[in-house]
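Here the complex is missing one protein chain, while the rest keep their positions.
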Amino acid sequence: MLVADELSIPIVSEADIVEARQRGRQLAVESGFGVSDQALIATAISELARNILQYAKRGEVVISAERRGNRAGVGVVASDRGPGIADLTRALEDGFSTGNGLGLGLPGTRRIMDEFELESEVGGGTRVTVKKWVV
Amino acid sequence: MLVADELSIPIVSEADIVEARQRGRQLAVESGFGVSDQALIATAISELARNILQYAKRGEVVISAERRGNRAGVGVVASDRGPGIADLTRALEDGFSTGNGLGLGLPGTRRIMDEFELESEVGGGTRVTVKKWVV
Amino acid sequence: MPVPILKQGNYLIAPIQASLTDEQMLLFRSKLAEEVGRTRVSGVVIDVSGLDVIDSFTARTLQDVTRMVKLRGAEAVVVGIQPALAFAMIQLGLGLEGVATALDLEEGLELIKWLGLNRHARGR
Partner (left out) sequence: MPVPILKQGNYLIAPIQASLTDEQMLLFRSKLAEEVGRTRVSGVVIDVSGLDVIDSFTARTLQDVTRMVKLRGAEAVVVGIQPALAFAMIQLGLGLEGVATALDLEEGLELIKWLGLNRHARGR
């Protein structure tokens, strides 16, 4: 089976959240991740995609097959042009939510993935870049 | 049945709390909300009206039929000229109460409604503006 | 509109039939605690199916009532929380911790009998 190196999934409805995480899991399988890591990657994508829908209404999730040296990995970039995040430090605290959430999405995703980067500009949008490597 | 676009209910006694939430529910019914949302709106009004009575002694609750694009909604403004709230962040935390309450009124109302705004000035009074939209 | 408190055999049944003001709710609380003593019943079923809203004040009073009844040596069960109100309570953060609940009056009476039978086994 041929796998695209990069896949962009527009996030505009709830069904897209499911789609994005299923695609992510599939790529994780193909990259050689075990079943636990597949679940972690799918969960992280679910959290990031939901944040897009909830806080920015629309955006996209790009998943990509990664390689560093001879290690395979999966990368996820969740980006939107929504309202952005005013206080990045607080947004990364467990339990902080301006919505109706548990406030575990961002800090949890950070714990789940090997690499985590959060960029945001108020009025400009938000971009979360995460990666996970096969052990 | 003809519905006023806006209805102001003075809050000076406990009976007014009941009156306000019943009016709110009625407006929710007329706006096309389902039975769950009706209960949510009535509950939110009950919490806000009780806060007025308890902390400011008197004030008013204004309920209004809202429209945004082709979405119908209900708006509630609960305002008073009471003592105001010194620490807004704490007042929005679950379990914080300077009275004898469960401290769930404000944070709970925020969870219940789609839009929530809290303005307060110490010595000047408090105004809570909330909205909920028909899905 | 005070809450009627009816005696049925060894139990009291208190149907809260409409929106109560806070004061009426507090009055109900004291009256129920008194009636438990006067009638010497072993249990109380509080039916809230008539309530339009269960907000934090109501939830907290229900919690207080059931605790008071227990301190008077009887059992208490709250019945009739409608689905829409259950949902609103959860959103608000009101779980009625420590309060026994049942679907309706019938199930409530069953539960309270069972509770009465088991209270000694539990050592209280």
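Structural remarks
Letters A, B and C mark the chains in the order given here, with residues in each chain numbered from 1 onward.
The rule we apply is simple: contacts are C-beta pairs under 8 Å (C-beta built on N, C-alpha and C of every residue); 3 or more make two chains touch, one makes a residue touch a chain.
From a predicted model like this one, the values you see are computed outputs, not experimental measurements.
Touched by the hidden chain within the whole complex are the displayed chains A, C.
Only one of A:S46, A:S79 or A:T126 touches the absent chain when the whole complex is considered: A:S46.
When the full complex is taken into account, the listed residue touching the unshown chain is C:A100, out of C:V53, C:V69 or C:A100.
Looking at chain C, the residues touching the absent chain are 75, 79, 81, 83, 86-87, 89-91, 95-104, 107-108, 111, 114-115, 118-119, 122. Within chain A, the residues in touch with the undisplayed chain are 14-15, 17-18, 21-22, 25, 35-36, 38-40, 42-43, 46-47, 50, 94, 101-102, 104-105, 107-109, 111-112.
Criterion: only the chains that are shown with their structure count from here on.
If you draw each protein chain as a dot and join the dots that touch, the picture is not a line, a loop, a star, or fully joined; it has some other shape.
Placing every chain at the mean of its C-alpha atoms, the farthest one from chain B is found to be A. Centroids built from CA atoms put chain C at 47 Å from chain A. Rounded to a whole number, the gap between the C-alpha centres of chain A and chain B is 36 angstrom. In chain C, no residue touches at least two other chains.
Touching two or more other chains at once are residues 111 of chain B.
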